[in-house]
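Mind having a look at this structure? Questions to follow.
A single protein chain has been removed from this complex, and every other one stays in its place.
First chain written, first letter: the chains are A, B and C, and each begins at residue 1.
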Amino acid sequence: MPELLAGPIPVERLLAEAARPECGAVVLFLGTTRDRHEGRRVTRLHYEAYRPMALEALGRIERETGERFAVASCRIVHRLGEVPPAEASVAVVVAAPHRDAAFEASRWAMDEVKRAAPIWKKELYDDGSGGWVEGAELK
Amino acid sequence: MPELLAGPIPVERLLAEAARPECGAVVLFLGTTRDRHEGRRVTRLHYEAYRPMALEALGRIERETGERFAVASCRIVHRLGEVPPAEASVAVVVAAPHRDAAFEASRWAMDEVKRAAPIWKKELYDDGSGGWVEGAELK
Amino acid sequence: MNVRILFFAQARERAGRANAELSLPEGSRLEDALAALARDYPALDPLWPHLAVAVDGRIARPGTQLAEGSELALLPPVSGG
Partner (left out) sequence: MNVRILFFAQARERAGRANAELSLPEGSRLEDALAALARDYPALDPLWPHLAVAVDGRIARPGTQLAEGSELALLPPVSGG
């Protein structure tokens, strides 16, 4: 089950929940906030979501990851609200018997999160202005 | 700098050390102990290393990962001694500006660890016997 | 009938609000609601070509039939992650 939460992503809990004795590989992807974008200084990011639809989209991605790849589990957690530089805005955790599937599944799931979840990111700059990040049109 | 250590891998510390404001992606790979191998029940793994040469090999892999891929950092930590099922025996942490490079670098580094580091794994079975895992001949 | 409108991200900022109620004749379709919104919120004009619209949590086509209490969401291009 995916989660949308305010505040830091509980990475250690996610890893503990992903660990299972029939798996030899866990891949954790963290998307973290960069402090520069196209030459401007980013002081923080603001995320918002259409929550019920985002949870459904992330849940669909979790399930589809399990169907497309030989993995035992896929969990996606996205942070909302303000995220300072170097902190994680999204975590994807995949556990799999073998590492190739874990890497491929994690990458695919992350691409899908960016493509298909109704979540938006605004960059806030050091001059007080802000800009929504150019994204992907939902289909 | 790589580490060889007894006891659980301090994943949270490694992630905190990897986080940096110019990076948008962190990929953590954990190799975990499986409880079955070719139909036998594995109760734990035993790892040993030729420590100075293993640290040199892992350090070389960390550096070469940074040269081959557009990543900001690569850290490798391998646990030695006994490792129970579902616990991590190895961690590779890569931070990069963009996620594709982070995934590719992590995967390459992990393949290299298995191929080139003088570290050995013995499976201990529930009947009290054990077996060294067939590995890669060093070149 | 009344439907609920949710504005997100740029749509929220351009509309100046996060949500609204819209009264429509019985039998209205999504395209009727969108025409009303285009009239009421001219600041949304540059966004329309890029907006997806969901009805009750699913991306919907303009011919979609609305019902009392339907939830319409205006969804700019997404940028999660």
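The working rule: contacts are C-beta pairs under 8 Å (C-beta built on N, C-alpha and C of every residue); 3 or more make two chains touch, one makes a residue touch a chain.
Values in this document were obtained by computation on a predicted structure and should not be read as measured data.
Colleague: Among the chains present, which touch the one that was left out?
Modeller: Touched by the chain not displayed, across the whole complex: B.
Colleague: Using the touch definition up top, pick the residue from B:65, B:89 or B:106 that touches the left-out chain.
Modeller: Among B:65, B:89 or B:106, only B:89 touches the chain that is not shown.
Colleague: Even though one chain is hidden, which residues of chain B still touch it in the full complex?
Modeller: The list for chain B reads 31, 47-50, 52-54, 56, 78, 89-90, 110, 113-122, 132-139.
Methods note: only the chains that are shown with their structure count from here on.
Colleague: Relative to the centroid of every protein C-alpha atom displayed, which chain's own C-alpha centroid is closest?
Modeller: Chain A is the most central one.
Colleague: Using CA atom averages as chain centres, what separation in Å is found between chain A and chain B?
Modeller: Chain centroid spacing, chain A to chain B, equals 23 Å.
Colleague: Find the geometric centre of each of chain A and chain C from their Cα atoms only, then give the gap between the two centres in Å, rounded to an integer.
Modeller: So the centroids are 26 Å from each other.
Colleague: Using CA atom averages as chain centres, what separation in Å is found between chain B and chain C?
Modeller: Taking the average C-alpha coordinate of chain B and of chain C, the gap between them is 50 Å.
Colleague: Two or more other chains in contact with one residue: find those residues in chain B.
Modeller: Chain B, residues with two or more chain partners: not present.
Colleague: Residue numbers in chain C touching 2 or more other chains?
Modeller: Answer for chain C, listing residues that touch two or more other chains: there are none.
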